[in-house]
Every structure is written in C-alpha cells, then in structure tokens.
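With one protein chain withheld, the remaining protein chains of the complex are depicted in position.
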Amino acid sequence: MSKYRMLKYLRQEVLPTTMCLGCGGGTVLNIFANAVDELGIDPKDLVMVSGIGCSAWIPSPYFKADTLHTTHGRPIAFATGIKVGLPDKYVVVISGDGDLAGIGGNHLLHAARRNIDIAVILVNNFIHGMTGGQVAPTTPFGAKTTTTPYGNIEHPLNISETVAAAGASYVARWTTANPFMLLKSIKKALTKKGFALVEVISQCPVQFGQRNKLRSAPDMLRWFLKNSVPLKKAMKMSPEELEGKIVIGEFIDRERVEFVEELNKIIRGVYVNAD
Amino acid sequence: MSKYRMLKYLRQEVLPTTMCLGCGGGTVLNIFANAVDELGIDPKDLVMVSGIGCSAWIPSPYFKADTLHTTHGRPIAFATGIKVGLPDKYVVVISGDGDLAGIGGNHLLHAARRNIDIAVILVNNFIHGMTGGQVAPTTPFGAKTTTTPYGNIEHPLNISETVAAAGASYVARWTTANPFMLLKSIKKALTKKGFALVEVISQCPVQFGQRNKLRSAPDMLRWFLKNSVPLKKAMKMSPEELEGKIVIGEFIDRERVEFVEELNKIIRGVYVNAD
Amino acid sequence: MQIRIAGFGGQGVILAGLILGEAAAIEGLNVIQTQDYSAQSRGGASVADVVISDEPIYDVVVTKADVLVALSQKAYEENKYTLKESGLLIVDTDLVKPDKPHTGAPFTSKAEEVGLKVNYNMIVLGYLVGYANVVKAESVEKAILRRVPRGTEEANLRAFKAGLKLV
Amino acid sequence: MQIRIAGFGGQGVILAGLILGEAAAIEGLNVIQTQDYSAQSRGGASVADVVISDEPIYDVVVTKADVLVALSQKAYEENKYTLKESGLLIVDTDLVKPDKPHTGAPFTSKAEEVGLKVNYNMIVLGYLVGYANVVKAESVEKAILRRVPRGTEEANLRAFKAGLKLV
Amino acid sequence: MNRSVLRKLYPKGNYFMQGDEAIAYGAIFAGCKFYAGYPITPASEIAETMARELPKVGGYYVQMEDEIGSIAAIIGASWTGLKSMTATSGPGFSLMQENIGYAIMTETPIVVVDVQRSGPSTGQATKGAQGDFFQARWGTHGDHPAIAISPSSVEECFWTTIDAFNLSEKFRMPIIILADGIIGHMREQIRIPDPEEVEVIERRLPQNEEEAKLPFGGDLIPPMPIFGRGYFTHVTGSTHKETGMRDVYTPSVHDKLVRRLHEKIEKHKKEIVKWEEKFTDDAEILVVSWGVSAKPSLCAVLRARSEGIKAGFFRLKTVHPFPSERISKLSKKVRAIIVPEMNLGQLIIEVQRFVNDDVRLIGVNKIGGVPITSEEVYNAIKEVV
Amino acid sequence: MNRSVLRKLYPKGNYFMQGDEAIAYGAIFAGCKFYAGYPITPASEIAETMARELPKVGGYYVQMEDEIGSIAAIIGASWTGLKSMTATSGPGFSLMQENIGYAIMTETPIVVVDVQRSGPSTGQATKGAQGDFFQARWGTHGDHPAIAISPSSVEECFWTTIDAFNLSEKFRMPIIILADGIIGHMREQIRIPDPEEVEVIERRLPQNEEEAKLPFGGDLIPPMPIFGRGYFTHVTGSTHKETGMRDVYTPSVHDKLVRRLHEKIEKHKKEIVKWEEKFTDDAEILVVSWGVSAKPSLCAVLRARSEGIKAGFFRLKTVHPFPSERISKLSKKVRAIIVPEMNLGQLIIEVQRFVNDDVRLIGVNKIGGVPITSEEVYNAIKEVV
Amino acid sequence: MSDSLKDIVEIKINGLSISINKHFCKGCGICIEMCPTKVFEWSEKLSEKGVYFPVPSYIDKCTKCRRCELMCPDFAISVEVEEGAG
Partner (left out) sequence: MSDSLKDIVEIKINGLSISINKHFCKGCGICIEMCPTKVFEWSEKLSEKGVYFPVPSYIDKCTKCRRCELMCPDFAISVEVEEGAG
C-alpha cells in the first residue's frame, strides 16, 4: 500500500485547500475519495456538480473529474441535463445545505420525485458559511448567526425526511463524526439506481461554531456525537425529546422506476430508424 | 335563511366565472365561502393571495376580500410579507398544484418549515391547466398530457406528506367529491395557529380529463371516489397497492411555535421606547 | 379575403380557423391564420382570423373583415365593427341577436340535436364554407382528416357535413 | 498616508484595518478603509487598505503604499510592488522571508507564546502603531473597545499592548 | 444528425404550421437533441412539439419544475455534447437571466427562445409584443456580450432557429431568439427543405488531451472539452483562468477573460450581424423594423413607393449586436427614420445612438397585443413626406 | 417613525462605517419597517445591520429562502403599509427581475438595493463593479419604466437610501439603488443627522372608500388602498383596469395602463433626475461618471484644472432616467467627453445617444475589481487636451 | 345582486325550496351526479346560455343534505329550508 493514496483523485496543484482549519468539508472530500476508491470507479466515469458555497468548493476544484461548478442553488438541475446526456456515468452533486435545501430546495424535491439517477451529498453545516455565517434553513432554533443576533426563530428543515417523502430511492444522514457509516452510505448512494441523498452534518467551526460556543472542530465533533440519535431509537422518542437532536441512519432504501431509463424507453419506442 | 347566501362573499360583477364547465375550482370557491361563513369571519379580516393559473383565479377576482394576484409560483412568499404586516388578519393562499408545488415548491416547503400562520388551499388538478394541459409534478405516472404524448414517466409528488415532513402544523388532503370533509378541513386550516395546508384533489375535465378518458366532471368525481383511500386504511397498504390511489385524510395536526409571534417577541425584547 | 370567427373558449373557434386555413393552404393559396384569446379556460373570448389571398399577405390579423362569424353575443358586440360595410355576418342564432343584416343557424341546438355537441365548431365551419364558398368542401375535409385527434375524424366530418346542409 | 495590511483569511487582517481606521477617525482625520479578499473562508488572500489624510481622499484603495504589513509569503509577493521606494515594510518573520529591507517580529509564535493566538491581529496592529506612529495608541485602544466582540476586549487590548512592546 | 431520418419524418415540401412549431422543427433540423422547458403561453407549443418529435430523432424532452431549472438542465446537457434548447416567454425569460450569464461565462452553446408577450409582469399573457428587445441584451448582471436574432415570419422561425444553433456552436455562447406571440401562434405555409439544404455547424471538440488543456483560452474561441471523455474539465461561472481553474482574486485574470468574451463577438461582428434592406439606395425616409412589425412595415414602404415616395425598408435579423455601421451610413442619406415596433420605443433608442441630430426619428409604437398595421406605418411615412 | 426613538438609538454625530451599513441606517431613518433578504456578498452587511437594528425600531427582519421570495415578501409587506426594502448583488438581482416587473405593474413602493459586484455570472464575488447599469433599466421583461439612483460615497449611501424610499412612496414604484461592492464594504466617516433634518415622504392613502375605488387610475399616481382596511382591493400583475380588475384582453386597457406607468416618470423627470456638476461653465473636456468612479474622476478634474486644463465634472446621481437634456446641452460646448466606469462601457452608450458626432467620446473602462484611479482618469484627460 | 339572480328557476315543497340560477349554471352535471337521492334531472330545453340545466324534479326525495348547493362550481343552486321544517 502506498502513502496518501487519495491524492491521486485530487487536483493536487490546488492543495492545500482554501477551507478553514477543521472544516468538515475536507473530511467529506476525503471520505468521498475513499468511496470512489473502494468501489473501483474510474474518475473518468464521474461527473461532479456543485453550486455556490464552501461545500460547493469541495468538488470544485479539488476532486479531479469533469466538474461543473454552477450557480447558487441549481446544481441538481444542471446535473439533470448531464445525467440525461451521459446515462452511463456517475453523476454526483456535492454542495451545501443553503445551496441544495435553501435556495435550491425545489430542484432537490423534484429530482427526488423524478427519481433521476444522481447521487447528492448534501453538506449540512447549519449555516450559510461562505457568505459569512447568516442563518440558513437548517440552523437550529435559537442559534446565533450574523442575521439572528437575538437567536434563530425558525425551525430547521428536516432535509432527509422531506426528501424521502418526495420520492428518493435512497436517503441517509450521518455526521462527520461517523466516518465509516458515511463512507458506506456514500458507496450505496453511488451505486443506487435512482435518486440518492446523503445528508452529512458537518462542522463549520468558523461561521457556526464560534458564535455558538463550539469554537473548534473537535468541540463540534464532540457535540455531534453527544447529540446524535440512531433512527431506530429516534422512532421511539417524542418530538419534544428529539428537539435539537441529530437523527442518524438510513431513512429510505427502495427500488423505484428511474427517470433516464424511462426517457430512453420512450425513444426506443418511437425512434425512427431510417434504414 | 336567504337564497344564494354565498354570493355576498363574491365580486358578483364578474360572475359567472370564466372557469370551464364542471371545473372543480368553482367548488373550492364555494366551499371556501361556506367555511368563512360558518366561522363568521368578516371578509375585511381576510387577505387572499394567489399565483398564476386557473386555480389562482379562484380568489382572484372572485372572492371579495383584499386580494393579491401575484407571479407564478410565488404567492406564499408574498403572503409571508403580508402576514408579518397584518398578524391579526387571516392570510389565505389559494392556488394550483403547478403554482404552489411545481415552480413554487420551495416557498411552500420553507413556509411550512417556518410555520408561519398562513392557510394554503392547494388545488391539485394533476395538470398545468391554464397553459393548456402540460404535464405537472402531480400528473399520475403514465397519464397523457400535451407534453407527455407517450405517457408521463415521472412520479407525482406526494404534496401533503412532503409538506408535513417539512414542518407544517396542519395538513389534510381531500377531493372535491368529499365536500363536507373539505369544508371541515378548510375551517381547521383557517383557525389553526401556524402553517396549514389543505390539498384539494380537483377535477380539470378539460385539460386533464379529456386526454385521460375522464371527459366530464361527473366522470372525474366518480373516479375520485373510486380511487380514494382513507389515510388509516392506507397505512396498512403496501406501496404497490397504493400506486395510483388518492390517500385522503388529515396527515398532521400539531402545535408548534409560530413564526410571526416569535418575530414580535424579538421586537418586544429589544424595541426602544423613547419616552 | 379576411375572415374572423369569434366566440368563447370551448367552442373550438381556433380549431375551426386552423382547419379553414389548412384547407386554403391545400388549395395553394396564401393564407395566414392567427388567434386571440383571453385565457385557456372556457369562459373567455376566443377569436380566429383567417386571411386568404393569392397575393403576399402583410397584415397578419383581420383589419377589415369580409366575413364575421359570431358565436356569442359578446363576441358579436366586440367584433361587429371589424366587419366591412358590405361584409357577411354569420351568427349562431341560438346565442346571438344581432342588430345588423345577417345569416346563420341555431348551431348550438343543432349540435345537441345531432349528438355532435363536441363537434360544434365543425358544424359552424360547414355552414361558413357552404355559404361563403371561401374554399372547397373537399379541401376542408382533407384538412379535417389531418388536424383532428385520431378517432374523431368520422364525427368531425359528419358535423362538417351537417353544417354544410344547414345553409 | 497609505497603509496596506495583507495576509490570509483567518488572520484578522480586516479587523485590524478597521480598528486602525476607526482610530484615525477618532482623531478627526479623514480616513477610508477598504478590503479585498478572495472568499470568506480561511485559506484565501485578505487585504485591508487604510488611507489616512487631512485632505479629502479621492482614491479609495492604496495606490502607492507608505506602509505594507505582510503576514504571509504569498501576501508579500503579491503586494510588494505596491510599496513605495522609501516605504516601510513590516512582516511576520515567522512566515515571511522578504527580499527587501524590512522590520517586523515573529508575530505568530509571539501570539502562541502569550496565549493570544486568536488576537494575532492586535499584536500586529500594536507593532504597526508602535513602529510607524500613524495614530496614537490611545485612539487605537478606544477603537478596540468599540469594535471587538463583547467579552474579548481585555484579551484584545493585551494583545495590542504586547505588539507595541515588540517594537 | 442522420439526414435520412429527417427526410423520412419530415419529407420536404409545404406545411401549414405555427411559428412555434417551425422553431421546434428548425431546432430538430439543426441537430437539437435536448430540450428542457416549462410551459408558458405563448411558447408552450414549442415544448409540445419537441415532446412529441424529439424522441423520434433520438432526442430528449425533459419538463423541469421551472425556467431556472430548464436553462440549467440545457447547460448541463450541452456539456455532455448534446445540442440543447429551451423556450419561454417574458416571465420565464426574466427567471432565466442568472443562468444566461452563467452560459456566457462558461462559454456554453445553448439556444434560448423568448416568445415575447405583452408585459410588464404577467401583462396580457396571450398577446404578442416586442417588449424584451433590451432585456435580451442587458437582462443578466455584469459585463457581458449578447447575440439575439429575431424572425419575421413563420418560415423564418425555422431558419432563424437553425442560425441560432449554428451561431451558438460556432461562438460557444447562448443565442437568444426573440420571437413573439403573434408569429409564434400564427399559422402560415412554410417549406420544409431537404436536410441537404440546411447547413449545420458542429461543435469544435478538442482532438486530443493537449487541445483540451485550455478550455477557456488559448484560442479566441477554444474547442470545448465536453464531459465524459476523460479530460477532467473544470467549468465555473466564477472568474477563471484559461485552464478553467477558478481565480476570483487576480484582476488581470478577470479582465482577460471578460474582454475575450466580448471580443469573440466584436471580431466576428460582420459575420454575425444580418439584416435585410429594400429601396435603401435612394431612400429619403427609412423604415427600420424587426420581428412581427417588419411585414406591415414593408407593405407600407411598397405602398409609399407605388405613390412615388422615396421610402426605404430596413429589417434587423440580428438585433444584438446592432448593425451600427450600416445604420450610421444610411442615416447620412435620409431625412427621417421611422421605427415601428410593438413596444413603447426600444429599437429606436439603439438607432438614436447612430444618427445625426438632423434626422427626424419617429417611433410607431403600439402596445396591447394587436400587431401594427401597414396602414399605421404608411400614415407615419405620409406624415414626414 | 418616532423621531425620539431614532435620536436615542443613533445620536447625531460622526460615525465610521461601511457603505452597506449606511444604507441600512438610511433605510431606518426613511421609515423602513420591513426587510426581507437573502445573503450575498457584498450586500450581506445590509441584511446583518437590518437584522440587528430593525427590531429596535419595531421593524421586521425576515430572511427568505432566496431572492425571489425576498422581493415577493417585501411587495406583500408593502401592501400592508410597511415601508419595505431588500438588498442583493448581481446574481440575486437577476433573480429578482420578474418581481421587479410585478412591483412596477402593481405600483408597489419598494426599495431594491443592488450592491454591484464583478460579473457576469458568479464572477469575482468579493469585488466591486459597475456592470449592472443597464440591467437596472432593462432587466425585467416587457415595456416598463425604471428609476435607479447611485451613491458615490459612504455618506451618500445614507442619503441615497432616504431618497429611494421617498421616490418609491411618491411614485408608487420600485426604486433601484445601484451601489457597488467597493463603497458597500468601504469604511468612511459619515455624519448621522438629527431625524429633524431628514425629509421623509409618507405614502398617500385613500381618505375614504370613494378614494379607494380606482387604485390603478384616476390620478396619474393614485392613492394606495393598502390591505386590512376593508377596501377589498384587487391587485394583479396582469393587465387591469383602473379598478384593479383584470382585463388581459382589451388592447386599450393595456395601452392606457402601461402608458400611465411611463408617464408617472416622464412627467416628473425634472423632479426625479439629479446630478452634480463642477466647472462645466467653460469646460472643453467633460468627465461624466457615476458611483464609485466619481471620486477619482473629480480628483482628476481638479488636477487638470490646477494645470489650467478646462476640464469639467458631471456626476449622475440618478442613473435612470438619464439627464438627457442636460448632457445634450453640455455636449454642445465640449470637445470631448470622458466616461470612467468599472465596466466595459455602459453609461457611455447612454451618453452617446445625446451627443454630436464631432464630440470625442472616450471610455475609461476598468474591470477586475480594483477601482479606477484618479491617475487613470487624469491620463485620459491629458490625452485629449 | 339583482342582476346575477335574474334567471332563477325555483321549485318548492313543504318548507323546502330548491332554486337553479340559469344565468350561472353551465350544465356540468355535478349536482345531478352527486345528489345522493337523485333529485335532479336534465332540463328538456337549452337555457339562454345554450346549455341543459338541472331541474329538481324529484324534490320530494331531497334529504336537505346541501351537497348539491355546496358542490355546484357556479353558485347556481340554492337549497332553502324553512326554519323548523324538518
């Protein structure tokens, strides 16, 4: 075995990353590279798509594959066109909570509904990190951010459950403190036929942590571990007991008719062969 | 009791409506007026908001209250500003499936999450009616529309379940063939503190029905009755058995912290009294 | 030759105009067909213009109608000023009470009567073609076969012929 | 007087510039403070410009720096050409190896040493103010009290003083 | 594109169809293989035709959840090598603006059809207009170039769409088709040609790894290293170097990139800008028009000529960039310029930049959904005789 | 607005603050009570300041899921009688275009701040620019009028915002503030005045049912029957009659409505259009600028003057509508016009419409995020001396 | 309200009255289909609008459930029950 085996999947000329120290985004990149490696996927068969945000910079430019760094909130819509054009490639979206579930929530919903064969890794750091720490639709109730100086009064979106209800084939949530489960789920998402979402609860010590008494990455990881509840256990808990907890596990794993296959079925049905 | 008691709630100078004969939209308008009447709400205390589409024309211009007919997909976002400005009024959105759950899906999701005290009556006629019958995110799998001449290959969105997962306080689904249950749910939605959604499965015999062997309103109503499954029963059925069925009932009814109240709490906390 | 067919949404005004236009095209004439409607649903106004000529056509909508077919009172009121002094006015006598010289027939009840309610527009078209001779009936029949949804050809042709007979 | 402080995101360059500017404002001078950074996160470049004058200021960014404070090698390389011939170059000697005459101190290790790692920028500011005398130390102290998050005033002041002492 | 497939499906000859349909067929003849859209009057017929016809030629129709998603999807598809199009009208065109800028910045060939309707806002949804003239030029934020072309008849809808695809592939950028609701919904006879008669430009792809190394530089219009071929292309709407790597900090990188984007068009203006003129040699009164207003304008000019009035006719096919040199030159010879358009005066503003103070500049502006008549233009000519 | 509250919170005197902050305080002094927005560099500091300060004056800060929702929410809030604002930058401004048209059509007073950054697309997100000049005029679809104003210093950010609210209330329409990332993020000393010194225009409301009957007609600028008062107002972005009732069919209804929307501005152009000029009396070379480029322009003019060069300075405060008469008049007297701006030439296009052929027109165009220096403008002046 | 109510057909039976507004009724048939006791039948003649409309010919079977009134999309039906009448 050689040293630093994951580096071959990266655009090394741009390392080290510009992410802050301790940012969970780097961990997600690392685990994603491991998933690709373990599955033996040739990066030439991967297309990476992301939106705008710190988390969107995980694949762009670090992961060495065809990479489309798009506009804020829209990567899944871009990826839809890509998957239709390249049905045999792995099309992967890695982006942030604000990007994918905030401004981009509708594309997430409808891609899940359509059940298009895209794997989405949603890095949920509870905040709009890149723009300087404004409240996001994922920010915990009561948390301090630059735009909630008096505490957040909105409820955070339960992304995984909502996407499962919308029709995804595979949905799982883990934190960056569960690297092995996360690795397993990313592998599942990559190989699943249909829409797959892996929601990664990830630390942004700089923009979220520091304003909420979690000053460093280790602080945040400890907090994740302390607050995580496995899905099975959570199902037996009341909404009150679950307030502020992070439910982790696989929310759904099922087989459903996939969009691009159906699209190609239509073509097979009516395509005119001139000969 | 006087004749045609509901007419007083309408802008009579524009009657009869321009809706097609047998359009379920008129039934929704009728039942909504009855709900207002039974609750004894003064229409001066109502603000109606809608987007673009046949269903958006239900309140605009027919229901006689302050009425904001907005852009396509955005009525809930407009309503958010209205509710903040008029916290003591009933703010009601009536609009279509395409409008609210298609292009406008993200506003629906986040308003539910925020749990802002708005009642949304979503008229789901399985189609983009006004533009001439193109496939909508609610169109049943396999159905014929002007843009699915070979049959729809997308899965319809389960709007009620998705909105419930997103955080609404009240969610119910009925068809226009269940007028009394619908009436009851609309009344509940109006009085509920928090975000309330009533999804009404409604007939568009012209743009949906005629292309799908349901040529008239009575045909469609019969079809609704035949395919409806009460939620309790549905919970015992498999996904396969539920394919193509319409699950009706109350999906959620709970108490959660409401957005505008919290907003005003902040003000009460920091408002500077100059005297 | 400028022809305007005006009614309300749901009467099939636009399909009638389209088929008339196609028939003219089949005959090798220059033709432009346009339409004007207030919204897709049934209640609103609906107008189809067909301009037919051997010369190039520059004005794409009817500026002065040679023929006006009015299928509702409202459509009549809104469009009557478009009709030339000497123009031909055709109305559905079930629904329109015109204040000008006119011809026409009770298209609505006729359609109900012959069980061709949904093919109302073809009855009207039949009458128009029969009365005004703008194009040949055969051309219209060809056009109908090209343009109506599969499976409805027969009913539409029957309605067209019923219209022709009403003249 | 044109002063540029250049480093990377996370060093607190912009807050240092802001406090310097505020101090100048407190002294009644004209001052414009601008900033330039590549993205909010920590890795990228970060530059704060402070232009101080008794005259009106028209050019809002540093065109020719009288003082350049360089806190990383990259920042040094990218900004050294902005410095006037006779300008003053201050560097963090832990991180920058300049090819020009300069002054400076090991700010990074100093910050670690005195347990004020997060107040690094105030150490730098102290050194700058102590060495270059652009504004009075008291003005800076006032500005610090106005601008740093509540509860961190004391640590910031201590760091500033530690910087002053490094001169 | 397999020509024999087209021949079989759409044998050459005369058809009676709408402008919207002609746009769809034009796209198919140009090799379009991906359409994503969202319904809107008066553009929906383009989608409906594409939904029905595209699969027959092996192409994909996808209906997205909105217009933002639609343009995003076609940009994505274009990066897989598929020629791609979307169509909309005003409200949707407004929503697409952000991603139009993205396509410009990432040099992605796409075709965006705006079937103009009467605005502002929802306005008169079923009525045609020409109110988006300047939006097509300046609708997205930031410094950007734009190419927009506009058809004046149903037949031209077909050919304009083919032009749009060719321009987009050639210049690696989005091309806007400014159609309108009147022509879009109007039916006319058009001739569908044999595929042989149609010139179709194919995308320039890198021939090897070397050629794929500077996807955003090197050449004025670099070859496009589409996805799935192992080039590891990096594409971003942020400022980037010639390699595609993001650099949002260095001023010169931005300057170089954005100036090149403009130069692509500046340097090829001659080739891009097309117009039609009639009787301009000795014209004293020039009628300058575009789109749906061109036919009645020509008619009025013909009528004026028949009465001995020295009227000339100028029609923009390319509306952006503007044929400034030609208009400037013509304006030196004329006494008055009349600009008929279905808006309150947009093209006329562009004309104004290039004419002398002593030329009378008169707009014939009509809004409300009814096309300008030849009579109205004729009257305007008469007034300045 | 309770003046004593303002006095207590923000005692008059000098403050050292960013342009973005000054915009937020200006809004509060103008009586803004509702802000909805979505974060974006370099405008986020406006939101952050509003989130912190608004509740102190009894106002509401709402962060929406995107920019489309943000502008929708402020339009809704405005109909409840709250003065409302949102702020964004290029990408978000593009997304807001559809609803800007809605606000124009429904005659809703709102203020939209675009803190311009370097585009197109995501471009250089943290760098300032002046590239949205024309987008502010033509970004939304259809025929529409627009008012946009632009501050040139931090102090002016405060006053420009107050102007924007006053204009919006007076003319019942959205007002665009074209700020930029350099001034937005720049810190300068500014003087916060006593509230007495600030003229605040309040919305004209109907005094009774009768006055509420024609919310979209009657007067050129009708009083606004806001919601919750029992007027049963009907508001739509579709074409509507004076009563507010939708009529998307009758051409004359559309014509009347849209022409009136334009006339509101045409008829008040004198009152709306503001600029600053210096040394124009005898100027032979005129420097015309706006926003962040004005300061260095003025500096260059001063330097030229000090050397005896007859240079003049003209700065647009109102960028739309354009001070056409004044520019036209000045252009008759000068030999050359120099237009410095942080884009590839937008204001200069507008200037071009109103100057004679014999005036040299020179752009000083700089992109990449670094402001134009006085030296650069000075050099341009020297070149034409 | 007068104008809208110009064209009413009313049928009464001990304390119960069912009215059809011919000006509003578009003839969709919902009332006919959904009345649980099949009170309505189609008119013999077209209305002025050109549609057949429902006639409550079997009003005696009416259970006063009001379903027809509530479901009519065009506010064309009114079911009135006299106070006290069962």
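Points worth noting:
In order of appearance the chains are A, B, C, D, E, F and G, and numbering begins at 1 in each one.
The rule is short, and it goes like this: a contact is a pair of C-beta atoms (placed from the backbone, for glycine too) under 8 Å apart; a residue touches a chain by one contact, two chains touch by 3 or more.
It should be emphasised that the depicted structure is a prediction, and the values quoted were computed from it without experimental measurement.
In the whole complex the chain that is left out makes contact with A, D. Residue A:P218 is the one among A:G142, A:P218, A:G244 or A:G269 that touches the chain missing from this view.
Within the complete assembly, D:L95 is the residue of D:I32, D:A48, D:V69 or D:L95 that touches the hidden chain. Although one chain is not drawn, its touching partners on chain D can still be listed: residues 92, 94-95, 108-109, 112. Within chain A, the residues in touch with the undisplayed chain are 1-8, 10, 12, 15-17, 19-27, 29-31, 34, 176-177, 179-180, 183, 216-218, 221-222.
In this section, only the chains that are shown with their structure count from here on.
Set side by side, D-E and B-F show the greater C-beta contact count at B-F. One inter-chain figure worth recording: chain E and chain G are separated by 55 Å, centre to centre, where each centre is the mean of the chain's CA atoms.
Shown for chain B are the residues that touch two or more other chains, namely 16-17, 19-21, 23, 71, 102-103, 105-106, 109-110, 130-132, 137, 150, 263, 266, 269-270. Under the contact definition stated at the top, the residues of chain E that touch 2 or more other chains are 41, 55, 65-66, 68, 91, 98, 102, 121-122, 125-127, 236-238, 248-249, 369-370.
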